[in-house]
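Here the complex is missing one protein chain, while the rest keep their positions.
Moving on, here comes chain A:
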């Protein structure tokens, strides 16, 4: 028995690179009499790789950006001292800002614990009223971070609850949906490719230029076009990135996989799971998870010619057989609120419809009336909406 234990210890030392020469010899000696153990040892050696980093925040550089931002905010570091060096990949400006936003939020939570509710209220009021910048050139933080090595960038932001139109230097038109951000270089036109980075949703009407392809980068896909009309939805907190083509043709590629490309035809959409959704419910998404993506036809809304996916361009929020959970995410951006499900059942309700000028309360009431077989109650409190199966459930919630 004891001799056996010794063998496993020797094997462990050998495989993990901890064995001294005499220990290796001892093991070899034993193996001569136990040829069957070769298979086991061989297999263990083959499996002995350090596990590749699985933490997405670390891998993407988001955590490092957050860390640097934190050093700046704590006064440990002058932002100008630290040029957010690249160890292999670019840091997009929004990563730094996002890190900053998250930090601020987290700080607030910590302060609340230490200083009590009164202070929390004051801070919250201040925070909620803090206006989101709508259009700006070169936010200060970006300037420091990117000015060193990269061309100057223009950032256009549509705050939550707002939509806006952008005219790019080449004459292409972009409609930015609520809670979205578009970044492009100042010298966009001088480059071989017209390149923009998108986070969130945008509707593009791209001016045709033979020798200047237009390329849209999102975190899940890149889209290359010559001239066409299409919609891209790439919100990081959504389950999937979706591109809908209305006119012309676009070519979709995947970052880091140059050999994979998909050509979309008019009235087709591509759905690529973002890898953040934990409970993907739609069949189409399940299929997409299997193959990496799926291409589906798009249909006009019933009794209407409007296509749900691009209705927002016409100041309408249209949805077709959408789960309440998915719809809630769109309503959050549309109305600039937070929607919380107190019960789980309503998350899976399915709705079809269009909101245009409805207020938030009107919209919720319309959903209640539209399908009595999917009963739910709601409570609106400031910027938050609580949804449950029964009004009684909403009374106890914070």
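Throughout what follows, contacts are C-beta pairs under 8 Å (C-beta built on N, C-alpha and C of every residue); 3 or more make two chains touch, one makes a residue touch a chain; residues count from 1.
Heads up, the rule we're going with is that contacts and distances are computed from a predicted model.
**Q** Tell me the UniProt name of the left-out chain, picking from "RNA polymerase sigma-70 factor, ECF subfamily", "Multiple sugar transport system permease protein", "Cytochrome c" or "Acyl carrier protein".
**A** In UniProt, the chain that is not shown appears as "RNA polymerase sigma-70 factor, ECF subfamily".
**Q** Given that one chain is not shown, which residue among A:24, A:58, A:189 or A:361 touches it?
**A** A:58
**Q** Kindly state which of the options A:12, A:345 or A:361 is in contact with the chain not pictured.
**A** The missing chain is touched by A:12.
**Q** Please identify, in ascending order, the residues of chain A that touch the omitted chain?
**A** 4-6, 8-9, 11-13, 15-18, 36, 39-40, 42-44, 46-55, 57-59, 61, 63-64, 66-67, 70-71, 74, 76-77, 82-83, 85-88, 106
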